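Just one protein chain is left out here, and the rest sit where they should.
Then we have chain A:
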Amino acid sequence: MQLTIRAVGTNVQVLSHLLAKNPENVYERKQKGHLVRFFYRVFKENEVEATIFVTPDPIELSNSRTNSYDITHYINDREFAVSSIFCSFIRNALGTALNGQPKEEYAEWVPHPFDLYVEFGPVVSSLSDKQIQELFEPLGFSVDITYGETDYTANLKDRSTARFLSLRGMKTLQDTLRQLFILIPVMDNYKHYYIDEKEIEKLQRYGEGWLEEHPKREYIYRQSLRFKELYNAMEKTEPAQEAVKQEKKVRLNDLRYEKIISLVEQQEPKTVVDFGSGEGKLTVRLGFLPGVQEILAVEPSESASLQAIRRFEKANEKSGFVQPTPMWGSLFYYDERMKGRDVIILCEVIEHIDEHRLPKAVETILHEYQPKTFIVTTPNREYNEVYNMNEALRHTDHRFEWTRTEFERWCQERNKDQAYKLQFDGAGEEHEQYGFPTQICVFTRKEEER
């Protein structure tokens, strides 16, 4: 992690006073085991070049962080990349310049623009070159970006993920440094460091006088404040198209739940199992079905279960709600608690399971648990035409999506011993040619009818 400042022209030697660094000496300070170093490479009348860099202690660096059980914790880019930690390391050394408070006799040079060259890096960022340019060009810099080497013997990657930035502009030293102190963390792919509130305040102070005008202001704020909002997550921007799709999906989800609820209602069940209940959106609706006495919400994911529990608690405030029992379970194990229930539902679950693992799981349901009614739903692949999706599947985790014929054949195969009566149905807006977006099969146990 390094930063080089070079200026050419007249009076450039005054920079040593603005930086408060004696050109006769090198500067070296230890900070939490890491070395902050500063030296002048050139100090001439018309040219001054100084570099500040940090020699981190890699062991100290890895000791201070969590996630230590991951090997990537020990081998990572943090000891090289310019980042917020780099900024905090060098802030003291550059304090005078950042604050624009040199000895009084040099104060007049603080607002003086120099022909400045600034080089720093490596930069590790998910931003494209263009996006990086868009950060610096509005500030009066021209931007030059160079890449690291990828001369590997095997074809490992197309382009390096290490970049070095060179900026040039007629700028004051203070503005330049302040802008770097904000934009370096903005560009960096944040990984491990937590930045406290005080640091954020400082970042805001450095933005005074230029950040408000910056065309990418929103983005800069968001990136800077993401640390604070870390636990609120949701900082990703959704492109417009994505949003439309999202909306469509929400609508279909609702229609599907409504359909399932009506199918369940017909069975007048006392006990219902929602297998793979996720965040409990369907489960919570089941809780309002009259006559239902017990609902099992089976979900192996801890975070989804927590959301489901919050949802159930909220619903519990309303009257006539039967609070579902959250349960930790799996389709691939035998679970006595599932036995002899009235209805078992697999709502949009099977397509998340490798196809070859399904038959046995369903066999356990149909022949061991023996619900009176078994409801299974899955996307209808044919309907993807309506969404203009070509070959794509509706979700990245979908292991398959079936046509109606495929689904029907699969269901029939599960019922080889004819213990159940099968009824096919659908949910969502029906298309004349492609059918429903969601296909449903209701298995009804025959002996219960006799």
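Note that contacts are C-beta pairs under 8 Å (C-beta built on N, C-alpha and C of every residue); 3 or more make two chains touch, one makes a residue touch a chain; residues count from 1.
The criterion applied here is as follows: contacts and distances are computed from a predicted model.
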Candidate names "MFS transporter", "Glycine cleavage system H protein", "ATP-binding cassette domain-containing protein" or "Polynucleotide kinase-phosphatase"; UniProt protein name, chain not shown: "Polynucleotide kinase-phosphatase"
Residue, one of A:V124, A:L211, A:A315 or A:I345, that touches the chain absent here: A:V124
Touching residues on chain A - with respect to the absent chain: 1-2, 4, 26, 28, 37, 39-43, 51, 53, 55, 58-59, 62, 68-77, 79-81, 119, 121-122, 124, 148-150, 152-157, 160-162, 164, 300-302, 328-337, 352, 354, 356-357, 360-361, 364
